[in-house]
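A protein chain is absent from this complex, but the other protein chains hold their places.
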Amino acid sequence: MSEALVNPEPGTAPTGRLDVDRVRQDFPVLSRQVHGKPLVYLDNAATAQRPLAVIESMDRFYREYNANVHRGVHQLSVEASEAFEKARRTMAGFINAPSHREIIFTRGTTEAINLVAQSAFRPSLKPGDEILITRMEHHSNIVPWQILCEQTGAVLRVAPINSAGELLVDDLAGMITERTRLIGIVHVSNALGTINPVREVCRLARRHDIPVLVDGAQATPHLEVDVQDLDCDFYCLSAHKMYGPTGIGLLWARESLLEAMPPWQGGGEMISRVSFSGTVYNELPHKFEAGTPNIAGAIGMAAAAEYLQSLGLPAVAAHEQELLDYATGKMEQVEGLKIIGTAEGKGPVIAFTLDGIHPNDLGTIIDHYGVALRTGHHCAMPVMEFFDVAATARISFGLYNTRAEVDVFLDALERARKMLD
Amino acid sequence: MSEALVNPEPGTAPTGRLDVDRVRQDFPVLSRQVHGKPLVYLDNAATAQRPLAVIESMDRFYREYNANVHRGVHQLSVEASEAFEKARRTMAGFINAPSHREIIFTRGTTEAINLVAQSAFRPSLKPGDEILITRMEHHSNIVPWQILCEQTGAVLRVAPINSAGELLVDDLAGMITERTRLIGIVHVSNALGTINPVREVCRLARRHDIPVLVDGAQATPHLEVDVQDLDCDFYCLSAHKMYGPTGIGLLWARESLLEAMPPWQGGGEMISRVSFSGTVYNELPHKFEAGTPNIAGAIGMAAAAEYLQSLGLPAVAAHEQELLDYATGKMEQVEGLKIIGTAEGKGPVIAFTLDGIHPNDLGTIIDHYGVALRTGHHCAMPVMEFFDVAATARISFGLYNTRAEVDVFLDALERARKMLD
Amino acid sequence: MLAGSETGGDNKSMSDAPPQTPASRSLDALYKRIILEHNRSPRNARLPDGYQASARGFDALCGDDIRVAVCLEGEKLQETGFEGEACAVTTASASLMTEWVRGRRIDQVLDGARRFRRVLDNPDQPDDPQLGELNQLRSVSAFPSRVRNALLPWKTLEAALAGKDEVNSVTKEPNP
Partner (left out) sequence: MLAGSETGGDNKSMSDAPPQTPASRSLDALYKRIILEHNRSPRNARLPDGYQASARGFDALCGDDIRVAVCLEGEKLQETGFEGEACAVTTASASLMTEWVRGRRIDQVLDGARRFRRVLDNPDQPDDPQLGELNQLRSVSAFPSRVRNALLPWKTLEAALAGKDEVNSVTKEPNP
């Protein structure tokens, strides 16, 4: 796998492999002990840890040039504005957006999807119009559409998945009607790991002139994303999933769509002129960024993107896939353990159940060995319903995880079983 | 002034006065040079600087216990959730909210006001209903209502101010009709400094059973705010104005109002159960906090509130008022200088124009002496229109400013005048 | 059951003293014999025939979903049962609860719920003699993310007694 990789980067060994021992040094939290044991952080799909480069970029902002952006002539404000807009350009480059004017900073994926629902669709949606999503969406890509449907009388339709957790693309294609106004699809499922064939779905949709919104929250930490290559219309991501700070993410959308959309929130920055006889909105991207933005957050997100680029996403992905394969192989041998989500292409996520042991009890016991995993519905209750489980346990890998950590997890799993058996 | 203050606090001298030399040490950026001159930061109304306590609280989160909140059984998630909910309680205490369940984290004041407009009012507002605001509102407390009025056919009415920049309360009272659904009022004006008689306006409104929304963005850095004493219904603030981080703020509202409001954004955290046949929303405050919140931001905001409490807001206010009085006295003697905003009660803000010199030129020149001030419309264009100016220059004080800094500013002002005269 | 030496920094064994500090957050203390036993063989793990009151208790965070049902005789809880899928903590708590409330009056049960909440909230307090075996669940208080789970059966019972037979989310914390 790694042989195919070229262009070694810092943190990437000459072979093109990720130098994991080295990159672990970049993450202060990894030296932490939990219950007297070294932390084994396998909850990356909930939120990743942050490297020094990210922490320090924000620190530097607050210590050296903290100021409000856009509105100032003074030096600090000039520096802050430059860093903020540079962050926008960095993020445009990160997903290969055609223009930085198409990058709208939001709190995260959730806010980005809500923005699209309320601004792009609410004004024009008619009763009987259809929003088509998949069965494996995160609540963030379900509830905004449910709210929208309630507001407009539109109908939410749901494309099925199979028992491996794969999208049934033909079924999705068959569900497209002339009332379909949008297809919403998760790029990589947080509950199953499934990597969806987004390019194929976009090609399909393009034939019917239907825009596609991609929930990229779980994709950008692991895959090189190119929105032009995907040929989608909206792409949403969260910094905190890709080693960046909390409270920031973005919406990318085609400029022509953004131009046609009315502003969602009103306030400072997003207007050109305000008077009581009428208000003129500002141009892109500001039209959609009302109020003081999360300046430090945008700077930190860009630092995270640059960090990932410096390691090289192919090297990151190769490393994570190795861990995924190793752990999957071992877990398949554990008696009573069932992996939920066995798609062909998967991100580094393994959700599972263990006969007779409730995931929450498992989580509590495993935590005691320093291993952080997630249990519950993973904000994807329809997936739980489909697999007829109330909850699953889930491990998910980041670029700093190791085989040795997988072994610690497997060992803890065995002990939990013995304890509760 | 200071004689009346008791209970000395850290950073507050035995006399109850703020020990400014000491508190300046808490702010790393203050040791910075700009154009070879020490930074004199007089742009606090745009955004304040951050003390170490705030920077380090977020740093600690990212380095030691970074995790997603609410959904995890593992140790890091437990610690992160505790810190996040503790931040909510701290903020509830900071504004004396009856319950922490009434504290909704938002990106800032702007998002808080948009949330109220869209959730509390959009579903029920009828054509001809009235929203009553004042002439001195920030765009954040104008544009969300303009958007709402366009969506619903409601009418935005604007209570007048006098030439000192004071709200004409009797006129406002006279504008209340039986169609008035909300009064929106800024607590302290960022463009004029005016401190509004919010308690009086609330008393008035209560008689007609009209809820009052208070924009507290400029109040919480300077005043002890007690929402129960004010007897308002909604209170909004931004952390970055009160020495906290960017990207976080809050909405406080009475529990009964919040309970009756439908969620605004949909996504993770804000639901109790999701299925395609129907979704059940979560309880307060989570109903209004869709998606991964700005965890580090909330922790940083609480650290800022605690920092202000440790200094004692009365001591802070006394110090700032002294600076305000000193600077006002000096500036009144400058030929051709006109102070815009001369209300009886003022926050530490002085907006002004200088004959024959455009504020932007003034800002550029003064910046060269290390002095950061703001120029422009301050996101309050209706105020500019009222005073018939295109823009003003504005200095605004924070707790770390000194008389010596005011002198540097006055000196730079004089030089700018000579240069452009 | 794990030997103390395998559970990390603390060697606290299965004594009844509740854990007092984070360092004593012992797994053994949580999964003590009584919880394991009640999880394996929960008492009253069925809805009693002809119950007059019942409610559904749902946990928004973990997806657990239980139902508690009560046969009343006047003011007295004659028989209380539960069903649904839940973790060991919730199951053991429900099992112990249904035993404890048997034959008690509604006001005594509501008082019991209050007392149970209080001991879970304050690990430093001594056992509440009124609660009997329920005090065994106090070890949960060292695991903040699990306190909710121990309270779920009680909240559901309270809902049932208050006549709310469809309570969708009972994760609501009591006001501060």
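For reference, chains read A, B and C in written order, and residue numbers begin at 1 within each chain.
Criterion: a residue touches a chain if its C-beta (ideal position, glycine included) is under 8 Å from a C-beta of that chain, and two chains touch if they have at least 3 such contacts.
Keep in mind the model is a prediction, meaning the values are calculated, not measured.
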Open item on the list: Using the touch definition given at the top, which of the shown chains does the missing chain touch?
Closed with: A, B
Open item on the list: Touch as defined at the start, partner being the missing chain; which of A:16, A:51, A:72 or A:249 qualifies?
Closed with: A:72
- [ ] Just name the one of B:222, B:273, B:286 or B:377 that touches the chain not displayed here.
- [x] B:377
TODO: Based on the whole complex, identify which of A:37, A:60 or A:101 touches the chain you can't see.
DONE: A:101
Task: Sole contact to the chain not displayed, among B:92, B:248 or B:391 - done: B:391
Open item on the list: Across the whole complex, list the residues on chain A that are touched by the chain not included here.
Closed with: 70-73, 77-78, 81-82, 89, 99-101, 271-273, 280, 282-283
Open item on the list: Considering the whole complex, not just the chains shown, which residues of chain B touch the missing one?
Closed with: 35-37, 358-361, 364-365, 368, 375-377, 381, 384, 390-391, 415, 418-420
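Simple rule for what comes next: only the chains that are shown with their structure count from here on.
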- [ ] Measure off the straight-line distance from the CA centroid of chain B to the CA centroid of chain C, and report it in whole Å.
- [x] 44
Task: Gap in Å, rounded to a whole number, between the CA centres of chain B and chain A - done: 32
Open item on the list: Measuring centre to centre with CA averages, how many angstrom lie between chain A and chain C?
Closed with: 37
- [ ] Can you tell me which residues of chain A touch two or more of the remaining chains?
- [x] 35, 360, 364, 375-376, 381
Open item on the list: Counting only residues that touch at least two other chains, what does the list for chain C look like?
Closed with: 61, 143, 145-146
